[in-house]
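With one protein chain held back, the other chains of the complex are shown just where they sit.
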Amino acid sequence: MNLGVEIAGVSLKNPVTTGSGTFGSGEEYSEFVDLSSLGAVTTKGVANVPWEGNPTPRVAETYGGMLNAVGLQNPGVDVMIKRDLPFLKKAGAAVIVNVCGRTVEDYIEVVERLSDQPVDLLEINVSCPNVKEGGIAFGQDPKALYEITKAVKEKADQPIIMKLSPNVTDIKEMAKAAEAAGSDALSLINTLTGMKIDIEKRDFLLANKTGGLSGPAIKPVAVRMVYEVCSTVKIPVIGMGGILNAEDALEFIMAGATAVAVGTANFTDPCAAVKVIDGIKSYMERHNIEDIRELIGCVK
Amino acid sequence: MNLGVEIAGVSLKNPVTTGSGTFGSGEEYSEFVDLSSLGAVTTKGVANVPWEGNPTPRVAETYGGMLNAVGLQNPGVDVMIKRDLPFLKKAGAAVIVNVCGRTVEDYIEVVERLSDQPVDLLEINVSCPNVKEGGIAFGQDPKALYEITKAVKEKADQPIIMKLSPNVTDIKEMAKAAEAAGSDALSLINTLTGMKIDIEKRDFLLANKTGGLSGPAIKPVAVRMVYEVCSTVKIPVIGMGGILNAEDALEFIMAGATAVAVGTANFTDPCAAVKVIDGIKSYMERHNIEDIRELIGCVK
Amino acid sequence: MGKHNIKAEIVSQKKLSTDIFDMTLNVGDMAKEALPGQFVSVYVNDGSKLLPRPISICGIDAKHKTVRIVYRIAGKGTELLSTYEAGTRLNVLGPLGNGFNMKNEKAILIGGGIGIPPMLELAKQLKCEKTIVLGYRNQDTFLKEEFEAYGEVLVSTEDGSVGTKGNVIDAVREQAREGSVIYACGPTPMLKGVKAYAEEMGLEAQISLEERMACGIGACLACVCKSKEVDGHTHVRNKRVCKDGPVFDAKEVEF
Partner (left out) sequence: MGKHNIKAEIVSQKKLSTDIFDMTLNVGDMAKEALPGQFVSVYVNDGSKLLPRPISICGIDAKHKTVRIVYRIAGKGTELLSTYEAGTRLNVLGPLGNGFNMKNEKAILIGGGIGIPPMLELAKQLKCEKTIVLGYRNQDTFLKEEFEAYGEVLVSTEDGSVGTKGNVIDAVREQAREGSVIYACGPTPMLKGVKAYAEEMGLEAQISLEERMACGIGACLACVCKSKEVDGHTHVRNKRVCKDGPVFDAKEVEF
């Protein structure tokens, strides 16, 4: 049985990675998950310098989902290079580094610093709704997305995956812009912007007022967008948004995703990603499917 | 204790109405709900002529929500005038008629036919994701929205409420366009476009492939959009999207909504709308709030 | 008479066969108003699942204020339902739909698979002469013995392990039983066969349809089937399975 897939020339042993920001640097979850059993570990967004992130509360539970406004707190790319990447290499994990920045220059600095590092793929986060500058501003306008994609692609040594925001009128336009600018792959969806009000305190639940909605609540929107994008562009897609189990992951794969990421589900069960892999295997056995690639985009 | 609110000069005895399409014509729910106890009954979208709607399956359950692709099946405005409006009048309900169409002319025909009818407010649905023509096409482009709002407003005798789609990059732009064109109020959100795949059958669950996502899953997105819109325009807003109970309704009210609509919750409990009203009363009692209007937009 | 929106207590639950469960619910006054062929909307106690599961009424006990449902594990909701023990309380809405139009004429009752349960209360209440035809996949039959109390029972199985090998229509033809009204519930292909057979023989056929539902009470227009004529309520060629059905005269509907 073959579970292996390929993203932009990089072979992954199976199609399951982790949602950036929901799996730390991988180290924290290594107590529960053999990192080398994952298709890849996708790390928390990293910038050129350390970021403090937003004030707390940073998370709020919502019905079937959660809001987060962590605000991309990260220790900066130097710490990642010194501490996290060696750890991941030793653990035998394929690595997707998620990159964030305030300006195009910030992004470029990070990808350049990573060029000689044991990093398989670069995921460029232009879709974080929780920071004032950068982030989603690049991800809601096809022209801005085109420009940053082109600029980053020029400097990046590893293949790049532009990560798209769902907070747009037409996800197909965004996907086309990223493809045209040379993105090697796409990942989607990042979180939907949401808000929760504490009616007892009569105040916002998050210090940042708004946050990004993730979890199974958003899965139907994510599957729809992945389907639309896969019907529009030729580059491979990593699908995510609300995957709790193998059935959810298979929806994305059948909609056209070459790989999937397990995000919020890690908070519900730290072993979620591994269970998704096992569940996909059982599905394939039960249905006599020899190669996962038979399932990619099989629903049209 | 005052629960009464005013929308475009129309007094509602309380701020709770029903989500269009989730409460039929009101008649079906009258076995469970005293229609006159509601702020208003909002009816299923009605066109100038009967519409057949989409093939089945038309609904699918999702995690904390549901998808629908009913496709605006409706018996046409003549049947509404002959059968439904007299019933609602007799039941003592304030009435908001939700209007749909394929062309601007269709919408105008409906509002003109309703001009001498016992209808309090007209809700103009330019945000249905489940029909090929009309519907959401008007609701995703500020210019198109401006044009149709202006055209409908010119011919409408009752105040109009433009119903906005959440499937846009910037809901504030849409709200501003509708306000500028003369809309008397706004209602939001309609459903988010989503998809569900049946992995056993390897096919779309809905015959229409995509459907509109509703229910508590989408509430954080809805509250955020209502907050953004209320901070942007001066006209009153009817908030909706995932309201299951009074706490949910109060989030919308505190975010700035003058009234709220209970939609998908009717399917979970046919008495949901009444329970929301009762729950708001208890909250006000518990917190010594004399007038619901003190709570409108109190979180800033 | 009307619909009840209640919290019902599970009186008993037992497994009948592979994946088939038998549950009795205390539904209060709903019981005395329920009719054969009607269904109830059952809500499972998990917040992630908002919509009701429509399940046919398989038995009515007005005296003890209970209804009985027999259901197959078809997904996550029915799976959860099957784990509940007596004493658990569920939100239930019912009785819903029209039910069978019981005639005092020689009847053929046909149930296929999980369409069998609603025929049981019908068999009990129909006072006329009747033949009961039950279609199963294999020897994993259920409810068969209970039907035998109410009439002659013919069985068909897909694999031929019990009764006629084939479908229920094969069984009816093979055994050449007569009747002037057919009452049927089962999967769509079976109902198509029933409709064709009834047309061929010039019989009335009342068939119970299935469709995905949201409201269960005729409001949301989720659950329509195509009707031959423009429907008096919807004013288009759609009828609501939850309210105008689930039982239709086979001649009225296209599917």
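Note that the chains take the letters A, B and C in the order they are written out, and that residue 1 is the start of every chain.
We take it that a contact is a pair of C-beta atoms (placed from the backbone, for glycine too) under 8 Å apart; a residue touches a chain by one contact, two chains touch by 3 or more.
A quick note: this is a predicted structure, and the numbers were derived from the prediction, not measured.
Of the chains displayed, those contacted by the omitted chain across the entire assembly are A, B, C. The chain omitted from view is touched by exactly one of A:Tyr29, A:Tyr107, A:Phe204 or A:Tyr227, namely A:Tyr29. Of the options A:Gly76, A:Pro118 or A:Gly279, the residue whose C-beta touches the omitted chain is A:Gly76.
The chain not shown here is touched by just one of A:Gly65, A:Gly239 or A:Gly256, and that residue is A:Gly65. With the whole complex as reference, residues 46-49 of subunit C touch the missing chain. Considering the complete assembly, subunit B touches the hidden chain via residues 63-64, 216. Contact between subunit A and the absent chain runs through residues 21-25, 28-29, 31-32, 44, 50-53, 56-61, 63-66, 68, 70, 73, 75-76, 79, 215-216, 264, 266-271.
Note that only the chains that are shown with their structure count from here on.
When every chain is reduced to the mean of its C-alpha atoms, the one closest to the centre of the whole protein set is B. One finds 34 Å separating the Cα centroids of subunit A and subunit B.
Here the CA centre of subunit A is 46 Å from the CA centre of subunit C. Note: centroid distance subunit B to subunit C, computed from Cα atoms, is 35 Å. Shared interface positions of subunit B, i.e. residues touching 2 or more other chains, are given as 63-65, 216. Taken residue by residue, subunit C touches two or more other chains at 47-48, whereas all remaining positions touch fewer.
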